[in-house]
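A single protein chain has been omitted; all remaining protein chains appear in their positions.
Going by the order they are written in, the chains are A, B and C; count residues from 1 in each one.
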Amino acid sequence: MSEQIEMVKICKVIEEAESVRTFIFSHKMDFAPGQFIMVWIPRIDEKPFTVSYHTQEEFGITVFRLGEFTKRLYSMNVGDQIGVRGPYGNGFNVSGKACAIGGGVGMAAIVTLATERDDIVIVQGAKTAVSLLYRERFPNMVMFTDDGTEGRRGFPTDYLSQLQEKHKFEKIYTCGPEIMMKKVLDFCLSRGVQCEASLERYMKCGVGVCGQCVCDGFRVCTDGPVFSADVLSKINDFGRYSLSKSGKKVNV
Amino acid sequence: MSEQIEMVKICKVIEEAESVRTFIFSHKMDFAPGQFIMVWIPRIDEKPFTVSYHTQEEFGITVFRLGEFTKRLYSMNVGDQIGVRGPYGNGFNVSGKACAIGGGVGMAAIVTLATERDDIVIVQGAKTAVSLLYRERFPNMVMFTDDGTEGRRGFPTDYLSQLQEKHKFEKIYTCGPEIMMKKVLDFCLSRGVQCEASLERYMKCGVGVCGQCVCDGFRVCTDGPVFSADVLSKINDFGRYSLSKSGKKVNV
Amino acid sequence: MKPPMTINLSADICGIKLVNPTILPAGFLGTTKEILKRVANSGAGAVTIKSISSVARDGHKNPTVLMYEAGMLNAVGYSNPGVKAAANEFSNIGEIGVPVIASIIGTEADDFLKVIDGFGDLLSKSKDSSSRFSAIEIPLSCPHTPGFGTLAGQSTPEATSEIVSAVRKKCGLPLFVKLSPNVPDISKLAMVAQDAGADAITAVNTMGPGMVINIDAREPVLDFKVGGVSGAALRPIAVRCVFDIYKAVEIPIIGVGGISSGRDAIEMMMAGASTVGIGTAIYDRGIDVFKGVTDEMSDWMTNNGVGSLNEIIGAAHK
Partner (left out) sequence: MKPPMTINLSADICGIKLVNPTILPAGFLGTTKEILKRVANSGAGAVTIKSISSVARDGHKNPTVLMYEAGMLNAVGYSNPGVKAAANEFSNIGEIGVPVIASIIGTEADDFLKVIDGFGDLLSKSKDSSSRFSAIEIPLSCPHTPGFGTLAGQSTPEATSEIVSAVRKKCGLPLFVKLSPNVPDISKLAMVAQDAGADAITAVNTMGPGMVINIDAREPVLDFKVGGVSGAALRPIAVRCVFDIYKAVEIPIIGVGGISSGRDAIEMMMAGASTVGIGTAIYDRGIDVFKGVTDEMSDWMTNNGVGSLNEIIGAAHK
């Protein structure tokens, strides 16, 4: 793939959880875990999606049914066509004994990272059992649910010290709700553990020119979406503001 | 050099003969003997010139003072700047025991070929002694003058059989007046000797799009300027017609 | 497995049959019958002669053509040997083997008529189609030649209407009117041309003009200083023009501007073109570009189950 949009056909659909499906395309892609693609549905819109599945011959994205665009995408079937360009952005920097903590949409980035590095401890947080993702792909995943219907009850961030005592991680990766990532970052900073978080911002161009996705002096699409702890600790907007479609600053 | 015009400074001027000077530029160029460049004098014009001198670090062109453009060029001095693009066209195909027969402007192509292949027998024809070129560069050159003031009297083409008997050439290269080249071609065809001739036609684009330099179905700038005997023998225009600046067919 | 598809690349423009939709546009190589034969043999579906005026013109001084990283600039300035020499050159035109379009130019409407007169039987509808030009094209759109095209105001609706009507009355052959992309409203101009009797629109001529300055010489490179821009730089503009014209008129469109691959040709046809011109791409891909583009179109059509060009033309409007 490249800067030009390529039309690709859905070759497989996987039911991941309630209102969450993964779509697989038999299409080669040069890719590093953490990168995203722009997905085009002609006449509808074009939005960013993390690559959640990647092999030599295939790639996939996991779609959360939310608004207009994801409703369309979610309801697509094998043989349907979408446009993709990318992948864009940097990826995670892989090194040392590591943990990856994700939640919701953020799990997509976590699982491709974990596929490449099978020694990573994966931690997932979700509202409830039926929202947990990728359980078959990663049977050893550490799971948390808000309501305790599966795995431990509570947020993964409540158990950070405990996990760290046990595994002595050199690095923690995180992708998910910004409030969660902010907590992981603060924890890592206080313990001197390396940290990388993958941010989400409203995107338009995806290639670093339009200014839609900025977070302080950084473009999430091009300088990110993965940022390291030292950068994140200097980003005032992190955990606070993002730009809406018009460019208005809104709380994250 | 390339498709973009580059401005280069004259670093040396060599007096070759009456109204003939060679200008040397200290500029690298990827080059094969037989190729030409387009020379630009801003606000004046841009015309094709054979590269007549070529080393690792330098190249040169030999200018015959003729009309408006070559008068300007001829009178330039060390330090003056011209624009060049190219080199363009194909070059000679070097193989076997060979002879190169040139005259006038055509000698420029002959001498770079002979520089690369020092076993080539060089034959030059000129009106009179003072018009003979490159004598210092090639002391072994076989020379003919129309008036017998230097070398043998007559046209080189008059002695073709004699030369061929003596040297048993596998290939004869030629560049010069089209009437001379036509004779060389006819000789080679009749004797089964390989032959390549370098043609001259009025040129504008130099890159094969404008149609100014065509000779039957060939573009001299791109398909030539060097053509082999089997092609030349099929070109009806060879030795007959060329296009004037407006595109009118005129006798060569 | 599906049976192998038969791909039909034949095209039709105003009843003229082409074995494929690629056309050599005016100004590229069209100086002699022999070179046009070569282009035809290299795979072009039709060819256009270099624009001809009533009397010979030397054109602008060199540099007249200039490559830059996104395309080409030219200010050739309509060099041509005049209609008398051209009529002589293009006698026995049937030898070329594919339909040949006569591009003719003039300053006033009358000049165009003189050229038509000068070509005589070569432009006479009553002649057998193999012994005359297949169509006549009038470019009202050159951006760099004083006395012609946009510099002479030929791209206003009034002048377009006047010249097209005059040529229409004089010559019965299919009449192509070539438009400039540098006009406020190209659809309107196409409608004016259609109403005045044009049988097809050729869209587009070069854009701009543009200028390239050599900073070491501190001078514009083209001797005429400015020139029309063609090639990749022009393609999206040309595609938009064709898209707009397709919505506005009934007559077919010859899409020209920056086409250099089969995908580019299909894009132009999806915008609404019935056939396509390929000029600047000759620089990069050689004269074989016509065969290359046709082969690439055929491959795409095979892969996408598209059997004929009719399924492509205007497809982006649906």
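The rule is short, and it goes like this: contacts are C-beta pairs under 8 Å (C-beta built on N, C-alpha and C of every residue); 3 or more make two chains touch, one makes a residue touch a chain.
Small disclaimer: the values here were computed from a predicted structure and weren't measured.
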Touch partners, limited to displayed chains, of the chain removed from view: A, C
Given A:71, A:166, A:191 or A:249, the one touching the chain that is not displayed: A:249
Selected residue (touches chain absent from view) among C:40, C:85 or C:233: C:233
Of A:40, A:64, A:155 or A:227, the residue in touch with the unshown chain: A:40
Where the missing chain touches subunit A, by residue: 3-7, 38, 40, 42-47, 81, 83, 204-212, 214, 216-219, 222, 236-237, 243-249
Residues of subunit C (touch criterion as defined above) contacting the omitted chain: 68-71, 73, 182-184, 207-213, 215-216, 218-220, 225-226, 229, 231-237, 239-240, 243, 258, 263, 266-267, 270-271, 300, 304, 315-316, 318
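Everything that follows uses one rule, which is that only the chains that are shown with their structure count from here on.
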Chain labels contacting subunit A and also subunit B: none
Cα-centroid distance, subunit A relative to subunit B, in whole angstrom: 66
